[in-house]
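Sending over a structure as structure tokens; questions will come in a sec.
Only a single protein chain was left out; the remaining protein chains are all shown in position.
To keep things simple, chains are lettered A, B and C as they appear, and every chain counts its residues starting from 1.
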């Protein structure tokens, strides 16, 4: 997924090849990750697509089904991956992810610790930020979840940047070998306050911790614990509002009905009048339904000694 | 302020008279309530305005200062009053007020209890909603605050609709004479949970209580207490975003620089080019700074027996 | 103030008896909230009226004379299941007090084998007169996994079964609050996506209060007109102005329990009739309109409106049209929306309207308001609702350029609801992200006045 491997870099000359991961785009809300295998096919409600026909095409191309319906074949990015990955847990989305990466001050070469791994949605973006020389060490309590995450990082080509461990971070803390080596720590745990003392030990001075929690009580307890060794403690919430763009017909009101005062002449208002005075405009308005809450993001910086 | 008195109703023929309360409008953020007294003057940075020149003008007229600068003389409304009243406490603004009036299901004739009175910002809107036959009984702990509020209701002509009492509602509860008579109760108290058992006794069945609190801990404690005798417990937060409208110059990019490919001819990009290609458009964008929080509004409905 | 206060309060309470009634009556309109908002049904109570829940039709007769806010459940009787009022004292807490952190759901496998009670067993219980609550308890007792669930999951399980086997029907008072919320949930397009907080702002910004004359342009099925009429309480008028020859639908006004006194104050008038300066002519016009219109909108069919709402997106919503109940008297709302009398039109022309609210999302706001501002009294406030920002921005700019009003503002309310539960407090995970925009201002006394 990342251009660390030069042959995978986007380019006018880059062609889809056997073994590539492609994002099959039907609509903005219907996408799927597919590994290209010459003999394989993709089947959806629009028909059957042969992988062999995809090979050799540039990324971003259309592909046709046997019924003539088309999809687009996109190069994977962490953003697209977040939309297609298997949800093993509640995942983080682009707004939270982007703020986390920015506030954790991640740059190439950083070492970052994460728990839990969950569905690996954030890990992918963490890896992108610390590539090519940094590393993400991510831990999950669940053996199977960790295994699935490892498979995913293999599939997306990130396994050289992300190491998945199985560990109960709330109970045991992070492994001692990371003491003082972490530039940043990210916690997404039901009782984050239990893991904070360990996170503190892992961080370099002035390193940043982030804790993601859906409930305010979790934030309250975490902040209480943070105040002893951390500074610059800040809690945020971020939402993303999306807008629908469409060509709308906002009619001019019937001038007759409005303006001709005192005159006895009056035409019946008809649909035709409306059309006559109408103006089609391209307008945007917020989408009516949205994610109302994901979680609170609490950031804190380790005090310098 | 309210059209209960027919002579005070807005009309094309209504003229400003001695003793009227007018809202002097300089700009949308510079307004002032003034009582018209024939011999009096208003002085501001734009000069001196004689009240005597206002008398006989329609509301909504311009008035000129001795320096020729003008202001507008508006008829008072609860919304304008909220913008000009003396802040004796943190006040409620239009968004919270409107939601409270709607969710308390106030209609003409209702009896509503309120504590604390504060600066009387909400009381004014409660009175508007229950006029002409209903009544607002509002209580404040502070003797002086209650007295100032009474003066204000006198000034705005609402004293026949609002009665101000001095009482520690958290400590003593509402007076027993209102038991079972209140259509709605509004609480804006530091420890609202202390007043909820009394509010419960005052309400008619299916009557609605609202508690306004800035901190989530107050909401948490109130909700715990509410759950025993109330139903339909709902907590909201409402903010108002305002938009700035202006004529903006969004330049078309310099077509030369963008499109002429392969050509050796290239003009220097200059300011004139930009002006030439420019389009002045009327556009709106959110005002950058806003009130980020006022308080949480918790509504609850008394269970029916 | 005690003695006087008591008298005042008591007499005030009496005066508002009908408009603010707290007990249902035969012929009154109610909003049935089935299973905590899953379904929302407007109906008019009569001995013959019924509501369909699941596969059964239930008579609404038991609902007549109960307090608004009463809760009903399904009981089994000799003549089959019927609606019976839940004893409020038996109502338990709505939610568990704390989460049990020690258990989690890892060990649970959710397959159908966890439940040993079959559909046939349940039907048998039913025919033997078991109540819904008893069936739910039996289901829990026969669940192999229930005991191992966290208390949070147990509660979820109970609620799911309760909704299916022991539905609860809450009798809500049809007030602007509940009506607007019901439509916003189920048929937002009918009310132009007008959210209840936005509506509340329109009413404030237009200074709606008793003894006013409020001009509205309401293409939102009458929600605006109804909300204004509720606030007027029969004092003053709301005039639903329309362009062309046909008044806009006021369907939603029928959902309110308006007395005839209030209905009489809801009138329609064409904008051209309001705009003619010749009052003698306008008198004729008023009659002319009344004569040429087929029917005021309020006499249309659709007597019971089923605003079925489900949290699952997939569920199909079907509008139940039940006949018979609505035409029973007292159908007080039938007079709402009649043509404005010549007398009242003349009064408006002489005095001007107290304020103006426009809710007409398909029409360019500037093209409407430029003709209506002259009809407002000096210093009258106005508020325009719209779903798009750009037309309001242009409208505001034009009003400014022509110096017709001051205090112009475009606002957008942002409303958020919270879950407040011990250790689980957070904003709702889904929200209505958009309540529309409002342009408001105050008309000034200029050349246009």
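By definition in this document, a contact is a pair of C-beta atoms (placed from the backbone, for glycine too) under 8 Å apart; a residue touches a chain by one contact, two chains touch by 3 or more.
If you're wondering where the values come from, they're calculated on a predicted model, not measured in any experiment.
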* Asked: Just one of A:88, A:135 or A:251 touches the chain that is missing; which is it?
  -> A:135
* Asked: Among B:203, B:216 or B:238, which residue is in touch with the absent chain?
  -> B:216
* By the contact definition given up top, give the residues of chain A that touch the hidden chain. => 2-4, 6, 9-14, 25, 28, 57-62, 72-75, 77-79, 94-95, 97-99, 101-103, 105, 107-111, 125, 128-135, 137, 163, 165, 175, 177-178, 181, 183, 204-206, 216, 219-220, 223-224, 227, 231, 233-243, 245, 247, 282-284, 286, 296, 298, 301-305
* For chain B, which residues reach the chain that was dropped from this view? -> 142, 190-191, 214-217, 241, 248-264, 266, 268-270, 273, 279, 281, 283-296
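As a working rule, only the chains that are shown with their structure count from here on.
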* Structure fact -> For the pair chain B and chain C, the C-alpha centroid-to-centroid distance in angstrom is 24
* Among the residues of chain B, pick out those that touch two or more other chains and give their numbers. => 216
* Asked: So which bits of chain C are touching at least two other chains?
  -> 389-390, 416-417, 425
